[in-house]
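Only a portion of the chains appears, each positioned as in the full assembly.
Letters A, B and C mark the chains as written, and numbering starts fresh at 1 in each.
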Amino acid sequence: MHNIAIYPGTFDPATNGHLDIIERAVPLFAQVIVAVTCDSSKPTLFSIQDRIQMIKDVTQNYSNVRVEEFSGLLVDYACKKEANVIIRGLRAVSDFEHEFQMASLNKRLNPKIETLFMMTHEDNFFLSSSAIKEIAALGGSLAGFVPNIIEERIKQRLSN
Amino acid sequence: MHNIAIYPGTFDPATNGHLDIIERAVPLFAQVIVAVTCDSSKPTLFSIQDRIQMIKDVTQNYSNVRVEEFSGLLVDYACKKEANVIIRGLRAVSDFEHEFQMASLNKRLNPKIETLFMMTHEDNFFLSSSAIKEIAALGGSLAGFVPNIIEERIKQRLSN
Amino acid sequence: MHNIAIYPGTFDPATNGHLDIIERAVPLFAQVIVAVTCDSSKPTLFSIQDRIQMIKDVTQNYSNVRVEEFSGLLVDYACKKEANVIIRGLRAVSDFEHEFQMASLNKRLNPKIETLFMMTHEDNFFLSSSAIKEIAALGGSLAGFVPNIIEERIKQRLSN
């Protein structure tokens, strides 16, 4: 029962919704690897280094959380890390379908790795990294949507 | 990391879809408790004893699976069993919504218990206990839908 | 290319939505068999004879439409009729999921029979036999929802 879980994503930037999933995964797994992809199909607001650093900053109290860059096939990365679980958060029906397809594909590519889903807390149901960036760009407050430290970095980044 | 998981349901009867979820949960948790409800809102084809026995028969090779009767609130039962995880299988969008509501309610009733979802294997996507009973009642074959031992008991039960 | 199609349902009673599907199927298939089930899991307002007769009355101008009673497994009935196609109308997402499961099950039970779906015309999107019976019971007009001849029979039936 030494389960190692990977929580993959772009995290551009991490929101309270992502952090809630991480915090709920912490007591369930021996190790939680937050895997930040550098293969994003869309341009990102933050560099891969910044995205990793922000998550490190807000998860530093959890001794079994690691934050890493990854590229390539997720199942190959999971193998290399000896992880047996992929964690994904579900918010909505459109999430559900995309996630179903990804989980099925990954199961075909490597049947030993199991995808487990957590329902996003209802307070974070409407949060997405892209909505947050749009609100910030239009001058709105991000209080309650991201940790303070991340709100500050978004403002810095957008003022450059 | 001594996770105990509860997999609750009516299991009237268990299908290959249920068994797939159990088999995938076995390596992830110290113990998997299949909790068969005796509070079903609808009349069942099989008695609670029969439903439990059938699952015991088909899971006897897994040393960390227990099959039990339960009644009352699921989160109270989980507490009593010192379980920290509820497992649910997801097949479809309508499942998703119902499950989302149940998981949110259970989280409110006891925030220490986490619901984890697994996507049903695509081969079992279309399986449901009620579809199986309907096919059997109309004389169709259940090969590939339930284990042989369960197919026989359905036929016995329907011929009474 | 001698395709025989079965359009199965409870038809309690047939609505303009059902008739639209039949009329659009008529030019596509050598024969369209409207198969009225007598195995309905819920009590019906009309007897199986009445349900068949009403569809016969409103489809009598189509020489390749037959209306029949059926019971048992749909794929067995299709085999007996040498039909190779099942037709189903789709209105909504919840239809979609149920229909997907039925089509998958039927394909497993007999891979030679193909299920083809037609989208319900948007004018009939909101129609269902149960909505129509409820409106009629509450005294509302059914104009535009069912053919006149069927509206009259619903009124007769409800006034008994």
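Here is the rule we use: contacts are C-beta pairs under 8 Å (C-beta built on N, C-alpha and C of every residue); 3 or more make two chains touch, one makes a residue touch a chain.
Just so it is clear, the structure is predicted and the values come from calculations on it, not from any experiment.
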| item | value |
| --- | --- |
| Homomeric assembly size (copies in this file), of which only 3 appear in place | 6 |
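Quick note on the criterion: only the chains that are shown with their structure count from here on.
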| item | value |
| --- | --- |
| Graph class of chain-chain contacts, one of line, ring, star, complete, other | line |
| Rotation angle (°) superposing Cα atoms of chain B on chain C, nearest 5 | 120 |
| Distance from the mean Cα position of chain B to that of chain A, given in whole angstrom | 30 |
| Inter-centroid spacing, chain C versus chain B (mean Cα positions, whole Å) | 34 |
| Chain A and chain C, separation of their C-alpha mean positions in angstrom | 47 |
| Shared interface positions of chain C, touching two or more other chains | none |
| Residues of chain A defined as touching chain B within the complex | 1-3, 24, 27-30, 84-85, 90, 93, 96-97, 99-100, 103-104, 107, 114-119, 121-122 |
| Touching residues on chain B, where the partner in the complex is chain C | 92-94, 125-126, 128, 131, 135, 138-141, 144-145 |
| Parts of chain C lying in touch with chain B, wherever the complex brings them together | 39, 72-73, 75-76, 93-94, 97, 100-102, 104-105, 108-109 |
